[in-house]
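What you see is the complex with one protein chain gone and the rest in place.
Chain IDs A and B follow the sequence of writing; residue 1 opens each chain.
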């Protein structure tokens, strides 16, 4: 962390991403089904306290991370933000994950960043904090998960502590390249090393849940359908 | 309340419901007008801290209740939830009312329960807690009033303490068969014994408010229109 006028952020440009086909399969799964699969694998991945701010969108992609910290007295002012690095480090389909420490009094994202992200094919942004220019972002239907909106700028209030370092958002550790999954229910982080196992389990959960709904459609009671497909065991560790 | 591995919930299957014609008349009234009528009858019925999660829907129906409590160490895991009882106890037009103690870290409702509820003709669900599968529930336009959404399951975190017992949601006692009214403004509970009186008063409030709006349309000032229809007395007890 920089102190007293030093601005010396850690910038990591190389990110190891999971295979694209795994990410694409996650995109067809809901956060609840994948959350159950995370539990099967004894991984905590539910990001808390962030809301889906654009209804009806769904994202899955590798995390590009940034950690912001406040300026201290004596520091010189904001010189750059994640936008200055996007052209170098972000690829199509990435998800920007911003740790602004849950600050709700000023923003760290707006429409210039959104316009740039859309141009680069970035999938969406997850912010432990606030953003602005909500009207324009709603028009673009750009996926954002955040604490809320406020007009006040983060300029001269925040500075970059690190890009593509491990960050914490909504109580969850996110490392660059971890898969971020978001939908109307919320946001998950899937550790990249376990992505294949979690995908397999999530597909089993989804399949079982679909069978339960089909069974109720066909005339079983919900109790019968659940027993048939072991509903209350779906989230339990099998490994 | 069950302790240390005992799972012995209180299940009541028989619910005394108010007459259907009374419920149907409530469905045409707004929660604000009925809230004023509750005050006239010195009844507190405003459920606090729950949000209407599907915009533009309105529900009125008798409550089917469930109280969940957390699992304790030594307990064996969730064996059933309200869904297992729906086929036995719920009738078309009922409202499911769930007391999950205001828990925001895991859910107690999702799309399988919603699909089942829709199949059974259930009117909606009121949850002092969270739910998941919001995207699917929005598509079904199934009315839910809750604290919010999160992907994490309640399975192996909660258990039934009672079905069709008295519960507390948003600071209000709800007994099975009490009428639940919900719209974009919020949720009310109307005690079944007083439903007829409250309905009568609510219709008077609605009529007076309509006359005030008509009078302003016709050229009176709001001050004049309110004095004519005793606006500031509408919520006062007359019995």
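Points to keep in mind about this one:
Operating definition for what follows: a residue touches a chain if its C-beta (ideal position, glycine included) is under 8 Å from a C-beta of that chain, and two chains touch if they have at least 3 such contacts.
None of the values given here were measured: they were computed from a predicted structure.
For the chain missing from the display, the contacting residue among A:37, A:71, A:86 or A:234 is A:86, taking the whole complex into account.
Within the complete assembly, A:119 is the residue of A:20, A:119, A:141 or A:200 that touches the hidden chain. Only one of the listed residues, A:8, A:105 or A:217, touches the absent chain: A:105. For chain A, the residues touching the absent chain in the complete assembly are 77-80, 83-87, 104-105, 107, 110-113, 115-116, 119, 132-136, 138, 148-153, 155-156.
Although one chain is hidden here, its contacts on chain B can still be listed: residues 30-32, 34-36, 39, 46, 48, 51-52, 55-56, 58, 183-186, 188, 209, 212-213, 216-217, 221-223, 226, 231-232, 234-236.
The rule is simple: only the chains that are shown with their structure count from here on.
Chain A maps onto chain B through a rotation of 120°, based on Cα atoms and reported in steps of 5.
Per-chain Cα centroids separate chain A from chain B by 33 Å.
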